[in-house]
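Selected chains only, in their assembly positions.
Naming follows writing order (A and B), and every chain is counted from residue 1.
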């Protein structure tokens, strides 16, 4: 029997995902459980977090378990991920030992590890979480690396709460401005989960350079083939928003400029008008708006949109704890 | 029904405060409870802490609940507090989202946020905690901002343990030296709670520049009018200590020099003799000494005073956990 991880929603069947969503809906009604009684989870944050940490830590507690929060390189040792290295540099311990020792202590290991933003060819290998999955003898959960599968489930849960059946809904995944080049993780994830649930998906972005990595574009196409719906890439704001039922916003850096962000900056700066505002939302079919948070107000979306009844970002954020409890319960 | 917070003792009636102190005394006898069973509290530390963090975290646990400790800007995102800002600077998330999302996860939110020490006109607005109180849909607890109401209750609890009735006791709130200009929070709080409990309060400080903010001086006067006792400002050490029953020490920066601390430094340096020592304590009526801790020994008070039976600072520190459990139990 191979060990079951939660690294990407693509590894789990629709039936698996639907079961998680069902369990999550039950936890939303009744938060206390015993699924983690006597069990524990290590939360490894290579990058900061507020929602993820709070929701995982509390979620484990509400199921009778315990979460240990570790920040390697900050309040724990810096970790080596390469194989065969002569470790005479900064790293003090190899992931082989970290993962195997943690596996002796805890029942689940969750990892947040963002790209380093220097070389996408390296970052897209997603080595940190794959190394943990390789050496760990307990299930590993992705708390955001180059995808964010927990966010995906929280997002689709919020959408199902609003719409019921999602198949055939018009879904716009829109790029928005941010002063820094950000991770594509939530954009990749939005693409994956929206096509997985059979929606008519438009990826709206400033130029072809902002199209997502081919791996995720291809996976989205396979999802469309299997689940119905469609996938369109567009650079036109008006036609993309027109009649949309769901607008999901995210900022990300253009992959061809990866590690040369100074050169991307003027392009990004020229597209601040991608901000989600009331005028754009007025084009939709009474559409809802969401975002994974944190969100820079009046940069990615206006105050008016964030404070409107169309905004379901807080609901989506709440759902993080419910879906994560369901994932832990499924894996433990 | 408006949401009930614990931002300052002034918002709570004497009956409310007495009930908290009563419950705290019971927790001191028997520490385990179920008042927080299935409940949780987020502890947001914008500034470091040892006692506050330990006592809140353990207190929640002893009542069957769970505390999540967050340090925004350190292991969580930096937060925006202004309204309507175009968030293209350092802050990644608005308090509106932080408070609303946390409110979905936890049952209480506690906040420690010191002044920035640059502009008292800004700092005295106490925006961080008021923003959390505005946007949160669960009760908010002040873990020290520009007042320190939890410390107030721990302090008055320690005094009542020693003296029983406090009305009419001679209470000296004395400024002491510290190499840095410190927050006036505990000084403001000492003034509020001592006048609230009807004591004859002397605010002893080096010069009129060290008198506390008018808001707290006025509140103290109102407290005197309502509860009896008196309020005197003095710059004379000997007459202030003479026949005192309670000496409460704290260092703070002079408000007129706020943000221009270099100019205050020579004045502060000229008043190192405000240190609480045996000679001063000998002037009192067998008085007790306390301080909120942390305390720099032989700067604010001598070893002899700290190690004398008159020092009740450790008792006051212990009481933090008891009163905070009572506050959580009252609000949850």
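For this structure, a couple of remarks:
The working rule: a contact is a pair of C-beta atoms (placed from the backbone, for glycine too) under 8 Å apart; a residue touches a chain by one contact, two chains touch by 3 or more.
For clarity, every value in this text was computed on a predicted model and none was experimentally measured.
Summary of assembly composition: all chains derive from one sequence, 2 are present in place, and the complete complex in the structure file consists of 3 copies.
Methods note: only the chains that are shown with their structure count from here on.
Chain A and chain B have centres, each the mean of its CA atoms, that are 40 Å apart.
Of all the residues in chain A, the ones that touch chain B in their complex are 31-32, 45, 48-51, 53-55, 57-58, 61-62, 71, 74, 179, 293-299, 303, 306-307, 313-314, 317-318, 321.
Against chain A, in their complex, chain B makes its touches with residues 38, 40, 42, 66, 68, 70, 72, 74-77, 80, 84-89, 91-94, 96-98, 100-102, 104-106.
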